[in-house]
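Report on one structure; see the data block that follows.
Only a single protein chain was left out; the remaining protein chains are all shown in position.
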């Protein structure tokens, strides 16, 4: 029998059992009640309890069996598993009906089960983080078994080209051994991130200052959603725009000044990424600046300071933890941004300080490693997970620092809406 | 039957100055459609403490904020009448409100030190106003201002700690030091002690008494005893009007109006 059929059979039988449980449970409860005995719960609640006691254990056994099969690779014949879970279901049904007694708190039992389910759902987010960590770390360890960790961290040559031959056991045939020195990738990532931050922080912060301190209400209500649109444009669209429109403009402008720029220069993805993260900085900074107490501003103005001085010397310093927090968050975003660099930055690992040259980034290489035709176990494919691990650690640290800073700001001014 | 709102002042102490500092004539103010101040006429004399008293919502704080144009910051405020200082209408178009606030300082109800060190809280404004150019000048000025505010002894060893690390009363004195460091003519105080404990309040009241030798002080207070203790002149505000303006002694011993008497004796408030 096929998996689909087994699944259908399982669900169908369970449905029937559930219906039986519901009606039996209700009938029994109604009968007890009709005989004049006071009960702790409504007949419907007893009915639902019976359903839960039937279906819950059966699904649990089924899921557990399937999971053990996957995890341990043990072959449990699916038919046996099906039979076992259904038997458990029947037992649950019998027990559920037996428990329909006046002194039994069906409602409390249901509440407990529901609470259990809700807590289970809440755990899924933890499991996800854990899953990311396990999947990345696991594969990264396999990579570091093949390649030296030290070379990965300090090497300046990224040349995975020959690794597929090694994976195929034909290492000798490759002209040169594969090299996985990640320094040029991180250099490229930081260069593009730097360009992005140089665009996003001044523009985002100044825009936030304008919206919070100067703008008339009408402008403010209009500008906020317009900036949000910037954040809502998919990154693949930005990538296309950077590659097709911005990069040629930069090449032309550089040419005008007698400079030689590559069409895959780091400036184009950097600038466009900067524009993309403007709203991250402006929106959070705007909130933070708005929550600087007005008494600060008044205190400064009452000393004969101009509005500009008040903003520069009092408001912005007061809001600084929040602004830094926003910038860190934006930076983590820029480091992990993928589509823009995949489409507009180069593929060539290039260790240079000139943003007009082409250079590649961590995320570009991750995508390149996983979209090729390599064997999954090849060093090149696994290198994606090693790179991913570093990316995960860096962005996680940035996020944590950012959260701590914003929390501090919040405590300082006792603000609850940030 | 209003008290002599602009008439000759009756003095409490013979040696007090009676040069005019701020002259207010027919001042009316609206928040949107609500009139908050009605026909205010008031003369404030130099180097005296003038107290503004009255029940909450009577317009005394609003009036205070007219004197250094802090009401400009509130949208929808409309103002008519004359507020004259140094022969100039402070509300005229040519008047630079920043220059006005430079001469009319303000201390607020809640202490609001800047998120800077104690030293910087005081030194910041004088430096911006070019009152000091060298580091030693600044040090001197900070010390003088903190001494005048009676805070020096408590903070001289921790000048570079944040201003927010001080207690409430100390913070308020820091704000006073900050205000006097720019050497204004007038200092407005908006219920400066209402957020403080009794001991800090007493310290600040003493301070006001000392500071009036150098500055003209106008204070809003909720606390009639405070007005009686510190003020040379007292104006009683009610529903946006000045019901009575008199020297403090007369105001508290023999008020000219029934309303002021009722308020002072605690019939309402």
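Side notes on the structure shown:
We just call them A and B in the order they show up, numbering each chain from 1.
Please note the rule applied: a contact is a pair of C-beta atoms (placed from the backbone, for glycine too) under 8 Å apart; a residue touches a chain by one contact, two chains touch by 3 or more.
The rule is short, and it goes like this: contacts and distances are computed from a predicted model.
The listed options are "YCII-related domain-containing protein", "Phosphate transport system permease protein PstA", "von Willebrand factor type A domain-containing protein" or "Cytochrome c oxidase subunit 1", and the UniProt record of the chain not shown names that protein "Phosphate transport system permease protein PstA". Contacts of the undrawn chain with the visible chains, over the full complex, involve A, B.
Within the full complex, the residue among B:27, B:100, B:188 or B:218 touching the omitted chain is B:100.
Among A:63, A:153, A:198 or A:236, the one in contact with the hidden chain is A:236.
Checked against the full complex, the one of A:11, A:60 or A:114 touching the unshown chain is A:114. When the missing chain is restored to the complex, the residue among A:147, A:363 or A:378 that touches it is A:363.
Across the entire complex, the residue among A:23, A:80, A:214 or A:263 in touch with the chain not shown is A:214. Looking at chain A, the residues touching the absent chain are 70, 107-108, 110-111, 114-115, 117-119, 121-126, 128-129, 131-132, 134-136, 138-139, 202-207, 209-211, 213-215, 223, 225-227, 229-230, 232-237, 239-241, 243-245, 275, 278, 282, 304, 306-309, 311-312, 329, 332-333, 335-339, 342-343, 363, 366-367, 370-371, 376, 384-385, 388, 391-392, 395-396, 399-400, 402-403.
Residue positions on chain B in contact with the hidden chain: 86, 88, 95-96, 98-100, 102-103, 128-130, 183-185, in rising order.
Assume only the chains that are shown with their structure count from here on.
Mean C-alpha position of chain A lies 55 Å from that of chain B. Residues of chain B that touch chain A in their complex: 68, 70, 73, 98-99, 101-103, 105-106, 108, 110, 112-116, 124-125, 128-129, 164, 175, 178-179, 182, 188. Those residues of chain A that touch chain B in the shared complex are 293, 295-306, 309, 313-314, 317-318, 412.
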